[in-house]
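Take a look at the structure below.
Of the protein chains in this complex, all but one are displayed in their positions.
Chain nomenclature is as follows: A and B, assigned in order of appearance, with residue numbering initiated at 1 for each chain independently.
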Amino acid sequence: MSLASCLLLAAALFCVGLYGLLARRQIVAILLSIELMANAANLVFVAFGHYRGGALGQVFAVFSIALTVAEVAVGLALAMLLYRRHGDSRVELASEMKR
Amino acid sequence: MVALGTIYFWVCALTAVAGALSVVVSKNPIRGAMGLLLLILSVAGLFLALHAQFLAAIQLIVYAGAIVVLFLFVIMLLGPAASTPNDRRGLFARAFGGGLAALCGAAAIALVASAGLAAKHPFPLADVDPSFGGVDAFGSALFADALVPFEVSGALLMVAVVGALAVARGRQGVASLTRSEREVARAATPEPDTAGGAGVYSHEIHAHEEHSS
Partner (left out) sequence: MNIALALSPLLVVALGALLLMLAEAFSPRQGGLALGAATVLFVGAAVAGGVWMYGIERLPEAASLAPWLLLDRFGLFFDMLLCLGGGLAALLAGGYLVEHGIERGEFYVLILFATLGAMILASSGDAVTLFLGLETMSLGAYAMTAFRRASPRAAEGALKYFLLGSFAAAILIYGFALLYGATGHTDLAGIGATAATARTPLLVVGAVLVIVGVAFKVSAVPFHAWTPDAYEGAPTPATTFMAVAVKAGAFALLLRVLLIALGDASWTSWAAGWPPVVATLAVLTMTVANLIAGRQESVKRMLAYSSIAHAGYALVGVTALMRDPTQAGASVLFYLLSYTVSTAGAFGALILCGSHGREAVSYEDLSGLGRRHPAAALAFSLFLLSLAGIPPTAGFFGKWFVFKAAIDGGLYWLAILGFVNSVIGAYYYLRVMVYMYMREPAAGAPVALPMRSGYVTAALLVSALFVLALGLVPTRAIEVAVRAATLGAG
């Protein structure tokens, strides 16, 4: 187990999340993809924290987890809201809004 | 002979990637959430191997315990709407996403393999002293050095609570809509709120209600 392998794994998770974000329309799936990316960043922090020594990397990771929780709470509330209004829980990220 | 640590890493890594892939490709969001759970467990395993014991525990408690459960709640509430069949974007968007992801992956491989990094950083992780990453070391870092961000995170959690409440609480009439929006609202599908438990288990709920009444 080495730093390089951890970094590569994190990069792989990040890329998979990126693909999911761009290729899916379902809000829950997109949110899950964002979670993947957040986890990848945490892994990078912890791996570098171990490599660098000192608690800084881990402290950042724990704040990052708190941040993700807050984000998910608001995001899922928004998903519920959209479902109530549209009866649908899909979203087009790239297009102009329906009018 | 392959070291035990290497095997451990590969088991965790492959599970993590499998979980990540199932998040991205599965049509059923429950399966996606389970994929995330798998990923979280294996990342927690990696945290353990990286001497971040406390963080591994946090990862399990917060991610697996709170986030995944929250996701499952919402998936249940959304019901069938959470697993619409026509979910993937068009070919172009998928190709773009795949291309971008592949590009990032290639960049990462090039980065890790690049001479600059390899020469400067001896890849095997150094040995650390056993207290590293434990509750003691972590707690003193969090509450002594990083006290300011710890206090600031209070504001973050507070705004998340107020924001989620402001978005999701109760109902609101259509009085606030502009002309064009009112048309959109009328054209939209019948108010799902009034449809009751429009979830996966809606039949059961209705059956139960009928039974009890």
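Details
Assume a residue touches a chain if its C-beta (ideal position, glycine included) is under 8 Å from a C-beta of that chain, and two chains touch if they have at least 3 such contacts.
None of the values given here were measured: they were computed from a predicted structure.
Displayed chains that the missing chain touches over the full complex: A, B (touch as defined at the top).
Taking the complete complex into account, residues 7, 14, 17, 21, 27, 30-31, 34, 37-38, 40-41, 44-45, 47-48, 51-52, 54, 56-57, 59-60, 63-64, 67, 70-71, 74-75, 77-79, 81-82, 84-86, 91, 93-94, 96-99 of chain A touch the chain not shown.
In the full complex, the hidden chain is touched by chain B at residues 107, 110-111, 114, 116-117, 120, 146, 148-149, 152-153, 155-156, 158-160, 162-167, 171-181, 184-185, 188.
Heads up, the rule we're going with is that only the chains that are shown with their structure count from here on.
A separation of 6 Å divides the Cα centre of chain A from that of chain B.
Note for the complex: chain B touches chain A at residues 5-6, 8-9, 13, 16-17, 20-21, 23-24, 29, 32-33, 35-36, 39-40, 43, 46-47, 49-52, 54-55, 58-59, 62-63, 66-67, 70-71, 74-75, 77-78, 81-84, 86-89, 93-94, 96-98, 100-102, 104-105, 108-109, 111-112, 117-118, 121, 123-126, 128, 132-133, 137-138, 141-142, 145-146, 149, 153, 156-157, 159-161, 163-164, 167-168, 180, 184-185, 188-193. Those residues of chain A whose C-beta lies close enough to touch chain B in the complex are 1-9, 11-26, 28-29, 31-33, 35-36, 39, 42-43, 46-47, 49-51, 53, 55-56, 58-59, 61-63, 65-74, 76-81, 83-90, 94, 98-99.
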